[in-house]
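Only a single protein chain was left out; the remaining protein chains are all shown in position.
This part shows chain A:
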Amino acid sequence: MAPEPPLLSMSGITKSFPGVRALDGVDLDVQAGEVHCLLGQNGAGKSTLIKVLAGAHQPDTGTIRWRGEEVVLRSPIAAMRRGIATIYQELDLVEHLSVAENVHLGHEPVGAGFVVRSKAARATTAALLARLGHPEIDPGRLVGELPAAQRQIVSMARALSHDVRLIVMDEPSAALDPDEVDNLFRIVGDLTAAGVAVVYISHRLEEIRRIGDRVTVLKDGRAVARGLPAKSTPTREVVALMTGRDVAYVFPERPAAAPAGEPVLSVRGLAREGEFGALDLDVRPGEIVGLAGLVGSGRSEILETVYGARRPTAGQVRVDGRPLRPGSVRAAVRAGLGLAPEERKAQALLMLESVTRNVSVSSMSRFARGGWIDRAAERGAARAAVRELSLRPDNPDVPVRTLSGGNQQKAVLARWLLRGCRVLLLDEPTRGVDVGARAELYAVVRRLADEGLAVLLVSSEVPEVLGLADRVLVLREGRVVHEAPARELDEHRVLDLVMEGSPAA
């Protein structure tokens, strides 16, 4: 039998954003009727790749062949017209419209040119929902009233309302109960039996084993393995591909003596309902404590709760033995906490402002008398902090948006350095940071710790946690499942602990 040309063939796809190369020559082939799994850690480029496929991003270079013919997907509508539908992780439904209206959004059945034929829309929606095993969802209900799992079904019904040949599902099982996951898999089976291809993204290896046909593994914007057999490739090999790296990161040396002394940060019984359970942890001056876990394990939520940006439902945070007022960022900052958040641009940086102003924003009162800012002193201090972290360019007057990801992160660190903070909370510190710049960032963090800073580090990149931290807490679904000194753990052990159900084969 002559091999058919693949339904979809992406080759040499590159895509750069300011300061980071998200995709670096990725190839992806998908056959009609297969479930093709896309695997990779956070920041590996999965989201960017599917956005290119969905027409939401334009690749810088590379070609997309669809059913043997080269195409340019200029917009999501263009992709949809060709039969490529995407179900995103954050569902893109309009809450104030009904189920039927959402399903038919953008291609409403119309009579007399423009009148929406609501009855027809409801009927086809009901049929689609029945096909998806959820006839109980009323097409007339508002999407905002539905639970998350049912919204997912609506999103899928919308995808199927087009004449679809390929569906991309981005972590579809993340919000689902086991029963609902079974239903999802049944739907996927029906689709592929009908010749539709599914690109399936998940962190959960056992799901990929159950429904996947082939696996493509992304790592640092490259496809490190293409079309592996999903059912027979050993877990070890897949995990190694996800985490093993071409560029060996250089991690700074740990100090010979373990940090002693009283913990500067101690957390007792901290919990937020539905996010993470009773958490205890201590961080001493000079110590880097790492939290390892996958998306949804509650890592960022923990940091933000410690920092007061979210209000805990139980528990206490103490700095130097003194309890912090819960839910108050200002109290935390005053006590000496600093946060370098995961979403730097959205949560930390004033993108329209200079580096100086971004660095000084948390210490303005130090340069002000009666509210009047001594700009020379401010600029000098910002420059000193910028130099100390070897931020490039070392001119603090440039707009912060012109910096690369790694240097933007340094600007955030400089902010807390200037503030004289004593506990640094790092949430995915190398997200969006070029591979080459990471080692430098690691060295900076270690040096700050050596100077007496206590660091609480969160990362989904296991090697990063193991290489940088002194002590590691492994999280799964909001609970600490293991705690050990970093040198006693290795990547595979942590991934086994972190990845639900994957055997330690």
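The working rule: a residue touches a chain if its C-beta (ideal position, glycine included) is under 8 Å from a C-beta of that chain, and two chains touch if they have at least 3 such contacts; residues count from 1.
By our rule, contacts and distances are computed from a predicted model.
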Per UniProt record, name of the chain withheld from view ["Sulfurtransferase TusA family protein", "ABC transporter", "Protein TusC" or "Aldehyde dehydrogenase"]: "ABC transporter"
Residue touching the undisplayed chain, where the options are A:Ala223, A:Leu349 or A:Val423: A:Leu349
Absent-chain contact - pick from A:Leu97, A:Ala240, A:Ala314 or A:Val398: A:Val398
Those residues of chain A which, in the complete complex, touch the missing chain: 17-18, 57, 307, 309, 329-330, 332-334, 339, 341, 346-354, 357, 361-362, 364-365, 368, 371-373, 375, 393, 395, 397-399, 401-402, 415
